[in-house]
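Every protein chain of the complex appears in place save one, which is left out.
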Amino acid sequence: MKPAGFTYHRPATVDDAVAVLAEVNPAGKVLAGGQSLVPLLSMRLAAPEHLVDINRLSSLAYVRVGDDGGSVTVGALARHADVERDAAAYAVLPLLRDTLRHVAHPTIRNRGTTVGSIAHADPSGEMTAVLALLEGTVTLRSTGGERTVAARDFFTGPMSTCADAGELVTSVTFPVPEGRTGAVWTEVARRHGDYAVCGTGVVVTLDDDLRVAGARAAYISVAPEPVVIDLTEAVAGEMVDDADWPAAGRLAAGRLDPGDDIHATAAYRSHLAEVLTTRALREAAGRASVAA
Amino acid sequence: MTTAAFGEPIARLEDPRLLTGQGRFLDDIGHQALAAAFVRSPHAHARIVDIDVSAAVDVEGLVAVYTHEDLDGRVGEPLPLLIPHAALTHGRTAYALAKDEVNHVGEPIVMVVATDRYVAEDVCDRIVVTYDFLPPVVGIEAARSAELLVHDDVPGNVSAHLVQSRGDVEAALAGAPHVLELDLDIERSASTPLEGKGVHARWDADDASLRVYTSTQASTSVRAALAARLELPLDRVEVIAPDVGGGFGVKIVHPWPEEVVVPWAAIRLGREVKWTEDRREHFVGATHERGQLQHVEVGFDDDGRLLGLDVTVWHDNGAYTPYGIIVPIVTTTQLLGPYKPEAYRAEFFSLYTNTVTVTPYRGAGRPQGCFAMERTMDAVAAYLGLDRTVVRERNFIRPDEMPYDHGLIFQDGRPLIYDSGDYPATLEKLKKLVGWDEFEAFRAEARAAGRRVGIGIACYVEGTGVGPYEGGWVKVETDGTVVAATGLTTQGQGHKTAFAQVVASELGVPVERVQVTTGDTRRFGYAVGTFASRAAVMSGNALASAARKVRDKALRIAGEALEADPRDLEIVDGVVRVVGSPPSAPGSSIPLATVAVLANPLRYAFDREAERATQFGGPVDYSKPPVAEGDSPGLEDTGYYSPPRSTFANGMHAAIVETDPDTAEITILRYCVVHDCGRLINPRIVEGQIHGGVAQGVGGALYERMVYDDAGQLLNASFMDFLMPYATEVPVVETDHLETPSPLNPLGIKGAGEAGVIPGSAVLASAISDAEGFAITRMPISPSDLFSLRLAQESR
């Protein structure tokens, strides 16, 4: 299990990086934390001709809270652990830390980048779902310039995105949900830190009378790409304690069509989606009701 | 200084090296060696049509490429069938490199030797093997139906068929007031040590000798096998097991294909060659275990006493049978556990499949046997509405019935006779430890809180310390250091500490002064190996015997020097003295080190010890030779231990689990163990064996399975998908001991290596069944499986 050879590029600036990517396009692959890529290289399931290592691009090693506190932007070289530990980000968007604690193991979080996991678009990747749930955006750079893409347009399938091989994802932005909201991540994995059998992140919004105004959920491991489902119709207008959360869970499960794999049947995943959605929504609503 | 030794929980002597990165495991050796890698079959069943290496030959750093055609002499023959048996009528073994046909994914076909592993893998990538696909036989059902065959010349895919019985089971079942039938299923798992296999070979052309380091559980046997294969005199081959990163059974098999061809290549090339198995190779190129289907028919009376027990086992032996049929023999004999059904019949079919070969994994067939028996006990209890411990207790062999002869033949070919054990007392301890009688109150409390909990129990008896023999060698050096060696190997069990404790106790020296070597054929050439929880029993007693002989000789020589009767002498803290005399009293004591000098009368005083010895040169009897007839120089001796038959350890586990009513997640709330492995050399080491075994039992019950698809591809050949439990998944284990010394050996030891793992699936199935209210018959069980079972129950 040793990687095949490749031509190695270690650009010092973002401009250099996109120049190299353009030059070798489409034979280039970006290496950041390598926690998805290097295992694939070692198993020789991936053997790119060119590897563009962006670990020298220190300008991308940041976690930034927007001026108004309305968003968190994560640069391409911020490790999961950097995002997880960032106090300012936690203050405005605790969901990031809450979710990151479910992402793999501490060593992987120390090395793997949040942006890298999103660019990898693993349908089991928690942060892909969080980005989709919050209707975040992805910023890409190429020699042709910069563009920003909505999460829903970015993910195009399992391990597949709209990014061109000549583009570098430089950052992602997680908007902070507006209004009186509560957000929760929950998942069931076979062992702690494993890819989830089913995972869901939810946001519940309450109106000024503490009635449910909105409920949305995003899922991993039950669809080829991060799926966001609006569940408001099942619970709209109800007080937190009176809302029919299980109905929302059933609604979600009905919209999902998971597959079987070696760890779980489709029926079990579907059932989990229902149960976890119900639990997460109830908890998120509880958080929203005590939110300032 | 520690003088206490046997029975004391002293710290392990192995630890400082291992904790500072100074351990020497296989891949830490032979830094300059060439690296080997293998092209392995990607198909479960195929004929090899062509092997094209032309695209690989110009890779820089390539040294050699070998296929079966190149294997000369006996190296090209099928690997040995290590343990033949009359019932194994259709045993088959693989070639070191596949010849014409492959029978499982992972079978080695081409060996590449290159300057390093990266390059070797580059070469492997460029070798093109063309296959004719053959339909694979995957799973026990497919093997049993025999619509397709693994080996053309093995009818029904049956390698072996064996029936053993005692009493007339048909009559017993016909006459029984109640009869139940159970169909049970245990899936595959594997030893999965964190260090894979590996072998390093160095040929010394000047000396015409071969030195092989290999990560094995049986270095003396690898040596014999290699000498035979490579057609070398035995004394020109030395095999050393360095530090070994876990074995758990898989490393008892030998010689592995790689163990043959790596040394062969080293000789041919005149260069050091090393192969270190990577994780993917280990999954498909080593061995698995556990997979069985079982059918049980049990007849019993109104009290739950077993009148007749009829068990049929279909055992998946994978593609080949290098290790014979040990596993199904153990299953069908050890299944009986602590019980004595009036009539018993066990039949097994060992079946070929196009999957990785099956050989013993810690427990070696016992977990499956225990599962069959204990599921049966629970079924009888449920049927009669009796407490599960009551039914078990009523079927126990009583202490006054020991030794108890089951009238069957065990895996060592000897009668299955239990030596000792007190099962009712063990059960009482366990019930107290887990709070069996208070559980219903806890269940009611939990239920009121919307929680679902259950309690389970499982009992086992484990034949340990099987023969034929082990040996030990002990020598007192002239500086007072005691060196000892035994031929069997160690894989982390703390043998060097435990054996040092045995030797120190017998000899009367501080334990720190004893240095033990294991698994090095240069130091001790006669040995069998480490398996079947036998090391402490076998080598412990052998080393004790050697140490006693050395002690006797030391007392004799010291007696001459001190002009005292040896019967009046004792050895304390490494000093021989007149019994009861104060330490170092002049004229009444002599250091063991000095005795060692005296034991070897030399012409030359080459060091201070030799000089010092002259002061004890008392009156010389010139009529006698310096070394008496029949005596030998030096303070050293060798001892062997060969038992008449196996010892039998036993234990009982109880577990309390919680199952989530919504997500079907299974959590172990408590896990309790009571075990009796005879006298303990080091209680902490024994406890470590139990805890580690339980962790593997939990893994086998709730997480670990080998998932093959219909094409014979192993779908989870990595640690990402083969789910060994982490710290977050293993419960705290509560233990209690009984010590019923074995009457079969001087130290009264029974062995503990496998105990912890045996009842894992049985006890957790029992507890989950209790929580859910329906019987679990297939293990392992995942939350997804439990969810499916719940659905099936609801639709009944």
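Think of it as A and B in the order they're written, each chain with its own count starting at 1.
Basically, a residue touches a chain if its C-beta (ideal position, glycine included) is under 8 Å from a C-beta of that chain, and two chains touch if they have at least 3 such contacts.
The criterion applied here is as follows: contacts and distances are computed from a predicted model.
Its UniProt record calls the unshown chain "(2Fe-2S)-binding protein", which is the correct pick from "Paired small multidrug resistance pump", "(2Fe-2S)-binding protein", "ABC transporter permease" or "4Fe-4S dicluster protein". Only one of the listed residues, A:25, A:55 or A:143, touches the absent chain: A:55. The chain omitted from view is touched by exactly one of B:244, B:261, B:461 or B:789, namely B:244.
Within the complete assembly, residues 1-8, 10, 31, 34-35, 38-39, 41-43, 51, 53, 55, 81, 104-108, 110-111, 191-193 of subunit A touch the chain that is not shown.
Not every partner is drawn; the one left out touches subunit B at residues 11-12, 14-25, 27-28, 31, 53, 56-57, 60-67, 69-70, 115-116, 118, 192-196, 243-246, 248, 268-271, 278-280, 491-494, 684-685, 687-688, 691-696, 718-720, 724, 726-728, 730, 732-733, 756.
Following the convention adopted for this analysis, only the chains that are shown with their structure count from here on.
Chain contact summary for the complex, subunit B toward subunit A: residues 117-118, 121-122, 125, 278-280, 662-665, 703, 707, 715-716, 720-721, 723, 725-726, 728-729, 782-784, 787-788, 791.
Those residues of subunit A that touch subunit B in the shared complex are 1-5, 43-44, 188, 190-195, 197, 262-265, 267-268, 271-272, 275-276, 279.
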